[in-house]
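Missing here is one protein chain; the remaining ones are kept as they sit in the complex.
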């Protein structure tokens, strides 16, 4: 049976819904308004154990899943939602050993998911022109131990890009149509480009500009997720849902078409 | 620049929408009703190249993405759709090196996606009680070169399960609530169980049975994908969409609760 | 041009989004935290006029539409939403001169819409067993001047129903399947029954019970409405939406089948 080790990342989940993701450094503790959990008491237990604070609040201690990590990302900007990330991972073929380019690091939610999927043999190279955002993302990645798989580059892609040979790129900036030639120079022919845009007018401009830059086979989709109350015998959807995060757009890059090689 | 190698898997995509995924064995060819493409003419070209049949039909030759593979799965049963697979991958934390259990191989669509994500260091163990389905899935996996990452087990899980120590399991059978104790014995404490069910009554039964078997923290969701026509200046959703594939249900497994250890 | 008359119902709409529906009794006024509007100053103006409070807050004065009335219903219970009411009106063929039965008056939102549509030559007969709810609904109907078209009956339909000869009925109670025989006695053969239910398990029970009571040709639907931000050049859906109000179920009543005549 797998046992909790010093230094492991752990999800503390209370019945009340209270959740925290913490790294279990020996001799440290988790202080809640309902008492303290000493990490030394947790280390060595099997995953899935229940533990009480000295004031009697019970937590279940779980290995955090990728979704747990994403839901706990500290955010300083609009982040990409799990419903969208799932489809993006699939569309970018984000798997072990892949090198994936990201334009617009933001708070690092998608960066986290990409880093998870490419593994230690892969790499995510993520550009942002805002230093504060990259520092923020760096902290988010470090907190969950994925920083080794990510190279953060502080640069405005409009001024050129040093990266190359990528099979997939995701772009989360307001006017991706202005960056397509620069981005194309970093891509292998046949690479997948994904983008997310909040307004349909931005989608329109991207679709208009894409062919001249060699981006073909467009797909534009919206992903919705509807959640249910889970009481047996009284099944019903939750009253409200997220109606819009962004339009997802995907292309394949044709180097020959773009005339850039 | 990356160049097409003998033995590579290639997506042939025509302007007409005609698509095929083929392995480029030397000296073989692709015969269409509009002429022949000789693989020897393709090998050595850069990915993304255009090639014509001797009757003038043009194909673009691309490395198939995971989505391309999924759309080309030969199916003998209802398959799980990319919109759902994306979220399942995320929910199961399917990444490099993971060992993932699947109950209900079916045609092997999800098996393919899981195998893609776990990489050479991971493994998918997939149970099905129907020999014909497993042979069918085996062919699908072999066609795309992922069979090494998958162990197919021909067995009715209701008769017990030999596997153990899994961190994630996906169940695609009509009455998963009857198999929960057996499945639990294959899981690490804290493991994620995912399931897909077409009717809400099945979801009800699963939610009812789950807690006694140690499956907690239920989530029930539906994922929708709406696609757009991509003509700039005339943006609009497609007229019709898939309204239902299945309800997705997820739990965390608590070994202590289940009393199974 | 049509001019505001004493006693008219008026919608006051401010730029800020503040809205009120008021009856313009002469010599009365509307007091806001930003000043007073004297009704005498409004009476005689054309509809659509702008008027200022003495503290400079501007209101547009409009004839309230049916939707305006529905959005301003005072509610003491979950009300039926406009997105659902529209389809219900169509499905019940609620038009001039119709007599329509309602089981479960609630706060009177649907009652208001039905009364609007049947006109002075029609009638809505609405049953509720809770006196407080019926008084509440009566006030809502009176406030908008539709009480003449509605007969409110304080009675538990399970104890029998005196009404008869209806072409359409709408049922908004938790267990409609228990009332089907009594309701059937109030209906013409071929009448339409509509119902709204929050959980799918309730829908299941209603579908199960309906045929024996003579209710056939079932339709079960969900209606969704997604709203957009309306800034030209930046079109996008609102971030959140109502994901669930209730399932709508419709039948045709076959007297002969029910054996009740």
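Points to keep in mind about this one:
Every chain is named by a letter (A, B and C) in the order it is written, and numbering of its residues begins at 1.
Note that in this section contacts are C-beta pairs under 8 Å (C-beta built on N, C-alpha and C of every residue); 3 or more make two chains touch, one makes a residue touch a chain.
This structure is a prediction, so every number in the text was calculated from the model and none was measured.
Of the listed residues C:25, C:58, C:121 or C:239, the one in contact with the hidden chain in the full complex is C:121.
When the omitted chain is restored, the residue from C:5, C:31 or C:227 that touches it is C:227. Listed by residue number, the positions of subunit B touching the unshown chain are 198-201, 226-227, 233-245.
In the full complex, the hidden chain is touched by subunit A at residues 200-201, 204. Where subunit C meets the omitted chain, the residues involved are 1-2, 13, 46-50, 60, 62-63, 65-67, 70, 82-83, 85-93, 95-97, 113, 116-122, 165, 167, 188-190, 192, 200, 203-205, 207-208, 217-228, 230-233, 235, 247, 252-256, 261.
Note that only the chains that are shown with their structure count from here on.
Both copies, subunit A and subunit B, contribute mostly matching positions to the interface they share, with over half of the numbers common to the two. Inter-chain spacing, taken between the CA centroids of subunit A and subunit B, is 21 Å.
For subunit C, residues touching at least two other chains, in rising order: 200-201.
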